[in-house]
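Presented below is the structure to which this report refers.
And then chain A:
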Amino acid sequence: MTESPASLLLVLAVLLPFTGVIFGLLIGGRHVRTVALTTVALGLAVIGGIVWHALGTCSGSGTAIEYVLGGWSPPLGIRLRADGLSVLMLLAVAVVISLVSVYAHADFAPHDSGKETRAPLVFWLMLLAIWGSLNLVFVSGDLFTLYVALELLTFAGVPLVALDGRGETLRAALRYLLFALLGSLLYLLGAVLLYGAYGTLDIQLLSQVVRPEALSWAALALMTVGLLAKTALFPLHIWLPPAHAGAPAAASALLSALVVKGSWFLVLRLWFDVMPNVVTLSAAQLLAALGAAAIIVGNIVALRQLRLKLLIAYSTVAQIGYLFLMFPLAFGLAFAGMDSAPALTGGMLQTISHALAKAAMFLAAGLIYLTLGHDRISDLRGVAQALPMTVTALALAGASLIGLPPSGGFLAKWLLLSAALESGQWWWGAVMLLGGLLTSVYVFIIVVRSLAPAEAGWMPKTRVPQYQQMAVLALALSAFLLGLAALSPVDLVQLGRTPLSLLRGTP
Partner candidate 1 sequence: MSLLLNLWTILAVSLGVFFFLAGTLGLLRFPDVFTRLHALTKADNLGLGLVVLGLLPQMNSIHAMLKLLLIWLLVLFSGAIVSQMLAQAARSGEIDS
Partner candidate 2 sequence: MNTATLFGLCASMLIGLGLYGLLTHPHPLRKILALNVIGSGIFLLFGAIAFRGAAAGMNADPVPQALLITGIVVAFSASALAVALLLRLFEVTGDVSLANEDPAAHKDTSKDRPHD
């Protein structure tokens, strides 16, 4: 257990963005963007400090970073805890948040008159709120605090969905909210049952006392179903495409790349860290079966879309499916007494590369919309002429979604594929390959269409600033080059984690 002054950084990672929300609301007017960007800069420094500290302990003691709030240690109090998974997610989210902020600089600029306007205020404050809530999801060590974190995330996401104010986006936002509320209630119900059975909500303590009995099984089932509704795993995905496609580009990027990952991360925590000895292989297979269905259905429906933003939203439905394939792979390896780490690393890489690539794609779609005045896939002529960097970014992000080397998607799928073969579950590998094939079809269509020359005399509707294109390219490049993480000397993923086989080992 390391409780050094650096651990206070965990508190700051959560509260700094929210302090930004408070000051942004208080100062308001035309200064909201300045407050937000300052907070993002400070937040990056905090996350940088955490990563630095984690790398230090990685080569040293190898324990997770912990912070006990108010000096009241669990089970009475609450502790924050960042293991390898948390640190990686903190880093990935910080990168996406800051590049999206760069992109949104112009889109949500203060009004010329200096008067406060609705959309910039809401966008910047909710961007910070999403960041703070996600950081809380990653570092919280308490199931009830995580419930509050989930609600914070929902309340930050809904206004972004409805930012446009049109009827259909309001409808999408209301549907999203109802799904999300049911999801968090089911999660809370599970947490209540666990408290009734074991008298604690602390993740570390629970993992030591939880027994494979009916009560914990019921709690795990309720919590998982609730979280799946929030993550939009097939067949609970129907709220996602209209909600993500109807928002402004920068908001869509936040929702699709980041917000759904919060509840997914919590499923991961529950299955791998809280109750690994309750999980059965058949339950994990069921989860992956839903994931496989999401991959097939999401990709096929994406292929049939006429509009770019909806296509990208359906592609999110499919990519979420991949995130659940790791469950039977990791547990399969652990059951066989083998090292489950590659499957976990593959799943994490998949999440992070999807976050980067999907943010890049939604932002690129936003620039294309600005340039053409529409986003019909059938008519993307001239895009490559007007936005060479953006089309490159689309291609690179697409390559990561498909899984071409050396992208993050490639490394992720490689690790998952070898885990599938090693644990004798080749069928999940086949699903991954089929999904990659379908993805490559629509990525190919988009890129080829946008390479087509424009009619003579065609002028872009709006001139897009260079820095917006560069932000998009930076996101896509990080997704594309993430595969080089394989060369990294330290294995950050396993920081402060007990191997799954050890947790499950004793009956």
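The definition used in the following text is that a contact is a pair of C-beta atoms (placed from the backbone, for glycine too) under 8 Å apart; a residue touches a chain by one contact, two chains touch by 3 or more; residues count from 1.
On the choice of candidates, all candidates are chains of the complex that A comes from, given by their letters.
Model, not experiment: these values are computed from the prediction.
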item: Touch-positive candidate for chain A in this complex, from 1 or 2; value: 2
item: Parts of chain A lying in touch with candidate 2, wherever the complex brings them together; value: 76, 144, 147-148, 151, 154-155, 158, 162, 165-168, 170-171, 173-175, 177-178, 181-182, 185, 188-189, 192, 195-196, 199, 242
